[in-house]
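For this view, one protein chain was removed and the others were kept in their places.
Chain IDs A, B and C follow the sequence of writing; residue 1 opens each chain.
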Amino acid sequence: MTPLARLHRDLIDPAVLLRAVAGPGNGAVLLFLGVVRDINDGRGVTGIEYTSYEAMAQRELTAIANEAAARFDTPDLVIEHRLGELGLQEASVAIAVAHPHRGQAYEASRWVIEELKRRVPIWKREHYTDGTREWVDPRGHSAAEVTR
Amino acid sequence: MTPLARLHRDLIDPAVLLRAVAGPGNGAVLLFLGVVRDINDGRGVTGIEYTSYEAMAQRELTAIANEAAARFDTPDLVIEHRLGELGLQEASVAIAVAHPHRGQAYEASRWVIEELKRRVPIWKREHYTDGTREWVDPRGHSAAEVTR
Amino acid sequence: MMSVTVLLFASYADALGASSISIDLPVGATVADVMRDLRRRPGADRLPPAPLLAVNERYAPVTCRLVEGDEVAVIPPVAGG
Partner (left out) sequence: MMSVTVLLFASYADALGASSISIDLPVGATVADVMRDLRRRPGADRLPPAPLLAVNERYAPVTCRLVEGDEVAVIPPVAGG
């Protein structure tokens, strides 16, 4: 295969990613899922809304997939990221990597998620149990606080 | 859940493991699959036969699952290992870990596979394209060579 | 004069009450000129001093020179994953 990166609104299906990265020479497959959890920074969460600068996000995701393939020496790599409204325990991101050897599969997977979080223009607004919503600033404060 | 460890002869179903580790507070899920590849040390492989000291292997797998749960602070951990005859691209081992945070999910997953390879009494005999079979010594030489 | 499109997202779009703004600038203007224009608008006090910026879907410094039709994006702290 060639590395794939997809940004979409459908549910992420792990089985699809696992099938995509399978190859006869691979001895290790690693699947990472980022999922919506019910609490963040001590606040009850009911769901998350993901939005993006879609053209640029797609471009960055594709670049990360290709860079990871070259850096960790495997073409068998898929990244998917959801957009839109997600409920609890739905996967917002999935990264599948297959490699002849497990060490590089772990390293590639970890590198991809860190790069994705560092540079892909995607934003999320958490919906809280108290009915409020806030854009999340992963540097440790809510967007509302940043701008005060 | 409580950490699970299973040694069995059935096909490993990744969906079953992913469901087992799901929990509302988890933000990261990591699934590792070790799969049978078609080449090892330059020799064409047609399949692998796994055998074990079953009672002790089950005991060690369970101990690893419990130790990982304590060490990485999550109960949501499943280890499965196959026994018997496996074809190419079948999973011999699967490790699923879910955790509130991805860093510990990666560390737990990696720790479990390394411990498993270090201490669980399971052995494999590779079947080669030339019709021969050999017990594998992961320290880098075949069993036949060791004993000559 | 030339015209560029400014894209705003997430909290920045909320702050300025728009997700896309067309701005006219003198030929040879840079991203810094776009930001100066933006900062005069209501709600711009809620932008940080030095936000991330992109020109035509690529991260770019504030010194980047623009041409007619360029797309400038002001990028809030990313939160994918």
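Simple rule for what comes next: a contact is a pair of C-beta atoms (placed from the backbone, for glycine too) under 8 Å apart; a residue touches a chain by one contact, two chains touch by 3 or more.
Fair warning: this is a prediction, and the values are worked out from it, not measured in the lab.
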{"item": "Contact set of the excluded chain (shown chains only)", "value": "B"}
{"item": "For chain B, residues in touch with the removed chain", "value": "34, 50-53, 55-57, 59, 81, 92-93, 113, 116-125, 135-139, 143-144, 146-147"}
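Simple rule for what comes next: only the chains that are shown with their structure count from here on.
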{"item": "Set of chains whose contacts include both chain C and chain B", "value": "A"}
{"item": "Centre-to-centre distance between chain C and chain B (centres being mean Cα positions), rounded to whole Å", "value": "50"}
{"item": "Interchain centroid distance [CA atoms averaged], chain A/chain B, Å", "value": "25"}
